[in-house]
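Pasting in a structure now, in structure tokens, and then I'll have a few things to ask.
Note that this complex is displayed minus one protein chain, with the remaining chains in position.
Chains: A and B, in written order; residue numbering restarts at 1 for each.
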Amino acid sequence: MNRFEPKIIAFLCNWCSYVAADAAGVARLTQLPNVRVIRVNCSGMVDPSYVVKAFASGADGVLIGGCHPGDCHYISGNIKTLRRSFLLKSLLKELGVEDGRFRLEWIAASEGPRYARVMNEMVEEVRNLGPYVPPSRRSAKGAA
Amino acid sequence: MPKKKLAVYTATGCRACENSILDVHFQVSPVTPWAEVSFWPYLAGSQWQDLDGDDQIDLCLFAGAIRTADDRKAALRLREKTRLIVAVGACSAFGGMPGLVNLGGVANDADPVATDESTQPGLPRTEPRVSALSDIIDVDYVVPGCPPPKNLLWSAIQALLCPGECTSRISYAASRLPDPISQSLTSGILPPRGSTFAGDKAVCASCSRVKEEKKFRSVFRPYAIDPDPGRCLLEQGVLCQGVATREGCGGLCTAAGAPCRGCFGKAQAVFDPGAKMVSAISSTFDSTKAAEIEAMSREFVDLAGTFYRYTMPAQCVLLAGPAKDENNAGDVL
Partner (left out) sequence: MRIMQATFFEPLRWQEQSARVAVYNGGEELKVYYQITAPRDLGVICHGRPVEELPRILSLLGPAHHIASAVALDRLFNVEPPPLAVNMRHALLQTLVFSHHLRKLFFFLTSLEDPLADRHSAPRTLGQPPFLHHLFDEVMQCLSLAQEAATILGGRPEHPLTAVAGGVGRYVKPQSYVRLAEISDTCVIFAIKLAEIFGRNLLGASEAVERLKEVSLEPMLSLSMTHDADGSVVLRDQTSKEIDRFTPDNVFDKVELFHEPWTYEPFACLKGKGRNVFDGNGGDGLYFVGPLARLNRGLELSTPRAEQERQHLFESLGPAPQVTLAAAYRTLLVELIQAAEQMTELYDQEKLTGPTTRTIPKEMGQQATGAIESPQGLIVHRYRVDDRGMVQELDILDTAAQNNALRCRIARRAVEESMTRNKSQEEIRKNIEASLLPF
């Protein structure tokens, strides 16, 4: 069956959300296989350009997982991400990236089940949105 | 010493770049001792047949974005006949303001109606998207700006057309240009292919305004505030693109009271101007509460149209040109 399988890139911070993902795996919680994880030391190091590059390179959805505000290993790294997230989402929307494809989630190290649930939800949401097609390819009518 | 052959052409845009080149010839230093102009339709009335001979053109200054089939043909023909092509001006370098058509996402509102060409002339078809020159052909050098300042134009002509022979020096241009280019002005060695005749850093490096601490709580639309002329605009709450934009203009716009809008394209170290601006602006928000940050973010309007005003076709990573197959993930995934 040719069901669309979205590709989700997840930038997970080393101290919280990555641990949660790991825990979800160890606990053998059911997770959809569509997620590619990139471990970063802090969600604050995820530059908006990484998100843009991910979409441009073929990702259908991008998630940034960070520690809850106040719990950041580097004190305020996750606040940096929070600050960027709104403008980034607006910019992406103006460029044709629909709501739901880009997410910022706070996932603590102990929240393994939550991690699994969030990712599964996201995969289904993106599956419903369909593959992400950059606008240039959308509007191209044949020979460019 | 045979004279070099020079060509100047504009595809679709305005005539500011060609007028600037003409001004360089008359106001800065004449090019005619070193070059004969073999193709300059705007000024000399050259016709396409003039290119049919065996001679190669040594330097072609190409301005204007690629909007129609005729523009594409012109670019291909000139590339075929030319040794070095320079994309002059934001339109040919990155797509320019005509590139905003790509954001519109609407079907071309100007498609010509098919006519009976036996009684009425047809028109060249518009392309589905506006392209920069580098989307169509290999471009050897770039002189950005809208229009490029005369000193940078002259440094390009000097370095590429009459290398090592010209005696006039433009100290400001040479001082902001990266070393390989400024050295080529006097050494006679061509700068590395693909070089941009502008600085490497961001406009902030040449802007004359004082920069203190970038923290602001409120955002102002440019019409709603009379900013202090001595202080950084971003610090006063006015969106200025200088942070992500290549320097070389000397901070012209900010000196005139207007925020930078990025006509020199992205700075060397920037991956995508929009992403960089998001990062730069967000880092100045003076708050840690989500609701406040969200409210401030909403004050910024037309992000894509501002961040990519001159660079949509070539430098907006998400919208940049064709090439990858829709079903493939591309090179990464």
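Following the convention adopted for this analysis, a residue touches a chain if its C-beta (ideal position, glycine included) is under 8 Å from a C-beta of that chain, and two chains touch if they have at least 3 such contacts.
Please read all numbers here as calculations on a predicted model, not as lab measurements.
K.L.:
Which displayed chains make contact with the chain that has been left out?
P.N.:
Contacts of the omitted chain with visible chains: B.
K.L.:
With respect to the chain omitted from the figure, which of B:D23, B:D200 or B:E294 is a touching residue?
P.N.:
Only one of B:D23, B:D200 or B:E294 touches the chain omitted from view, namely B:D23.
K.L.:
Out of B:W40, B:F94, B:Y141 or B:F264, which touches the unshown chain?
P.N.:
Only one of B:W40, B:F94, B:Y141 or B:F264 touches the chain omitted from view, namely B:W40.
K.L.:
Residues of chain B in contact with the chain that isn't shown?
P.N.:
Interface with the chain not displayed, on the chain B side: 3, 10-16, 19-20, 23, 25-27, 32-33, 36-37, 40-48, 67-68, 70-71, 97-98, 100-101, 104, 106, 108-110, 112-115, 117-124, 126, 146-147, 221-226, 229, 252-253, 255-258, 261, 301-302, 305-306, 309.
We adopt the following convention: only the chains that are shown with their structure count from here on.
K.L.:
Once you find the CA centre of chain A and the CA centre of chain B, what distance in Å lies between them?
P.N.:
Taking the average C-alpha coordinate of chain A and of chain B, the gap between them is 33 Å.
K.L.:
Applying the document's contact rule, which stretches of chain B touch chain A when the two form their complex?
P.N.:
By the definition above, chain B touches chain A via 102-103, 105, 127-129, 131, 271-272, 274-276, 278-279, 281-283, 285, 287-288, 290, 293-294, 297-298, 300, 302-305, 307, 316-322, 324, 326, 328-333.
K.L.:
Once bound in the complex, which stretches of chain A touch chain B?
P.N.:
7, 9, 36, 47-49, 51-59, 69, 76, 79-80, 82-84, 86-88, 90-92, 94-97, 131, 133-142, 144
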